[in-house]
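Missing here: one protein chain of the complex. Every other protein chain is in place.
Right after this comes chain A.
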C-alpha cells in the first residue's frame, strides 16, 4: 500500500507516468538529489497526513517506505 502510494508520488514529482520503480531503486538511479528527497518527504507528509523525521539517510525507496510505515504505525 505504502509502496504503491510512494511510486505514485514519485511519478507525479518526476512528471514521468511510466517511471519504473522498485523497492531497491536508489535515488541516485532515479536521478534525484538530496533536496529532491526532502521534497518527496514533504509530499509524503501531506499525502499520508503524518510528520516524518528525517533522521536517517535515505538512499533507496525501501528506506522511504520503512520511514513512512514507522510514522503511520
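Simple rule for what comes next: a residue touches a chain if its C-beta (ideal position, glycine included) is under 8 Å from a C-beta of that chain, and two chains touch if they have at least 3 such contacts; residues count from 1.
Convention: contacts and distances are computed from a predicted model.
K.L.:
Could you check which of "Beta-ketoacyl-[acyl-carrier-protein] synthase III", "Phosphate transport system permease protein", "Predicted metal-dependent hydrolase, TIM-barrel fold" or "ABC transporter ATP-binding protein" matches the UniProt name for the chain that's left out?
P.N.:
From the choices "Beta-ketoacyl-[acyl-carrier-protein] synthase III", "Phosphate transport system permease protein", "Predicted metal-dependent hydrolase, TIM-barrel fold" or "ABC transporter ATP-binding protein", the unshown chain carries the UniProt name "Beta-ketoacyl-[acyl-carrier-protein] synthase III".
K.L.:
From the listed residues A:1, A:35 or A:73, report the one that touches the chain absent from this view.
P.N.:
A:35
K.L.:
Which parts of chain A are in contact with the chain that was left out?
P.N.:
With respect to the unshown chain, the touching residues of chain A are 33-35, 38-39, 41-42, 54.
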